[in-house]
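The complex appears here minus one protein chain, its other protein chains still in place.
Naming follows writing order (A and B), and every chain is counted from residue 1.
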Amino acid sequence: MSTDAATLSDPSDPETGSVLSIKDLEVSLLFRDGSVQVVRDLTISVSEGETVALVGESGCGKTMTALSIMQLLPDPPARITRGSISLDGRELTTLKPKQMRKVRGDQISMVFQEPLTSFDPVFSIGSQLIEAIREHRSGVSKKDAREMSIDILREVQIPEAEKRIDAYPHELSGGMRQRVMIAMGLILNPRVLIADEPTTALDVTTQSQILELIKREQEQRQLGVLLITHNLAVVSQVADRVAVMYAGEIVEQGPADLIFSDPQHPYTQGLLRAIPDMNSARTFLLDIPGRVPDPRATPPACHFAPRCPHGIERCWQEAPKLERVDERHQLRCWNPQPLDEHVVPPDEWREDREA
Amino acid sequence: MLKYLARRSIYMLVILFLSTIGIFYALRYASGDPSSSALNPLATEEQRDVFRDRIGLNDPIYEQYFRYMGTLLQGDLGESVVNGRQVSDQLRQNGKNSLILGLSALALSYLIAVPLGVLAAVRRNTWVDQSALGGAAAGMGVPNFWLALLLVWLFSLTLGWLPSAGCCSWQQLILPTLVLAAEGTAIIMRMVRSSVLEQMNQDFVRVLRAKGVPERKIIGRHVLRNALIPVISLSGLRFGQIIGYTLIVEVIFRWPGVGFLLVDATLRRDFPVVQFFSIMLIFFVVLANWLAELGYGIADPRIRRA
Partner (left out) sequence: MAIATREREDWEQRAAKLDARQLSPTKEALRRLWENKLTFFGAIVVLLYIITAIIGPSLAPHDYADQTLSDARIPPPDSTYPLGTDALGRDVLSRLLKAIQVSVIVGFGTTAIALVIGTLVGLVAGYHRGRVDTLLNGLTEMVWGFPLILIAVIIIGVLGPGLKGVIIAIAFINWAAFARVVRGETLALREREFVVGARALGKSDLHIMFRHILPNTMPAVLVMASFYVAFAIIAEAGLSFIGLGAQEPLPSLGQMVADGRDLLLTNHWLSTIPGLTIVLLILALNAVGDGLRDILDPRLRIER
């Protein structure tokens, strides 16, 4: 797998302390009569104690990215066809399956979206935690593993941990199950935690608690967190850096406050504008017209061109690369425009009013 | 769990009650008037009536039913009208044979079907899978009597390795067991396969991989346990079906079991025998189902600790 010379310099270089570093990742689906790229030209990194949010609509490739880090892509048909992924400098894509297995759960952990179906229903949560421990630390006795499990359950604030440890997954609430999942991910003190939509299946109050929990653990353990979500509210609560993905590519990347206050890419702007805001004078909802392109027929140059409010000819002829706009801000766009506060309402709204 | 068990138990009792009453009533009606065979053909209607009264045939039907069940439970199982033998004797002799045959077939079918099903699921779409599925299709499609004839023709008549009928050596057990196990093996294998495949698509399998658990443990410890739960429930059904097919297989191979007895009695219109063994077999079918449901409830913690 070749590593092309990047046209940008990564704000978090391997030499300056990033824990997880992905360069020029390309993930393809291979079929008998051709292949489809679902992730392309992806470069991103996560440092110790930093939360990076990977944001985008469903189908944009963010989950594929997460799975490729873990080498858990459903193969066939998905496969990493290009790029490198390294943990603390160690290349993961060339590891043999057995070696990668040792990394999973121990140095990189992943937390998933659906807490109920993520547990084996016929084993207690305790035995599933103990399993995680003893898989990677063969010397640990069952008793010690149980103690460790109770401790971490307390840490994630499960009440009566000594009793709950023997409970079955269906006996816990959704929020508690998610806590246990996080506990399972953290129990071996990994370097990186990947969280794929950890709060989407939960109600809003629980969401907040879970995010707080993740933040707290991160600070205590100096953990690197890659948070994958489509929910910008979640992002604003916990992210240090944000990378916005569209149709398999990162279109904008930078510090969270900057992205929220001064989004440059038209897609990012569209996302932010779509959030209903009680305080604004605007009385209609704005969405981004059009659909996400079918991965089998992506637009020839810029993927966002068909839906872009300020596209130019070049957007259809030459693919924009991810380039630095600022010290820590990157952008993939030929014609960025500042966020336009004077927005034209959609036609239906105007017709209603005029009637 | 208790509620689950209570419901299954009610079903069991209702079925037993309804079916035994049904059988009793139907056979009472079918067996006709014993007074014609017991008394002089010139007996008058009044004399017949007195006779019927003495035997208890003029009592209301439910009284007769409870009386019959009462005598059953006391161990008097009636006697054959054909050869006068005690039904209890016949039960003792033939019951053992049927048990041997039935349990052998059941064990054989599970021993083959479960590993094969798991293998087929894990090696999905390979030649292993295709041949297993093909074998299952054949096993289900071919009528058991035809399979029996084929096996007899091959192993007894042509090769001379195995006897074609009779009891009770282990050689004579082989062919009937094979035939009896065939259909069940196919069905169980398919069920195990689809159950395993279903489990392998579950979210928790992905999480286990993310934890770094090796694939063989994922399948052997997690997938299998979950996949076999519905199979437990199936086994009650399977046992019932085997009881049914035993009737045919025992006749084909002249294996002197309860099935053979029942079919023979049916052909000869030997009502007391038919009555008892019908009730007994139905009892076992219902019991097997109930036990299987119980097992299912215990195996699945979502029911056990509901």
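We adopt the following convention: contacts are C-beta pairs under 8 Å (C-beta built on N, C-alpha and C of every residue); 3 or more make two chains touch, one makes a residue touch a chain.
Since this is a predicted model, take the numbers as computed values, not measurements.
For the options B:Leu91, B:Ala105, B:Ala120 or B:Val152, the residue in contact with the chain missing from this view is B:Val152. Within the full complex, the residue among B:Ile23, B:Met69, B:Leu224 or B:Leu291 touching the omitted chain is B:Ile23.
Residues touching the missing chain, restricted to subunit B, are 11, 14-15, 18, 23, 26-27, 29-30, 137, 140-146, 149, 152-153, 157, 187, 191, 194, 236-237, 240-245, 247-248, 251-252, 262-263, 265-267, 269, 271, 274, 278, 281-282, 285, 289 (touch as defined at the top).
Touch with the hidden chain on the side of subunit A covers residues 293-294, 296-297, 299-301, 305-306, 309-313, 315-317.
Just so we're on the same page, only the chains that are shown with their structure count from here on.
Distance between subunit A and subunit B, defined via averaged C-alpha coordinates, is recorded as 55 Å. Only residues 202-204, 206-214, 222, 225-226, 229, 299-302, 305 of subunit B touch subunit A when the two sit together in their complex. On the side of subunit A, the complex with subunit B involves touching residues 70, 72, 101-106, 109-110, 112, 114, 117-123, 131-132, 135-136, 168, 170-171, 181, 184.
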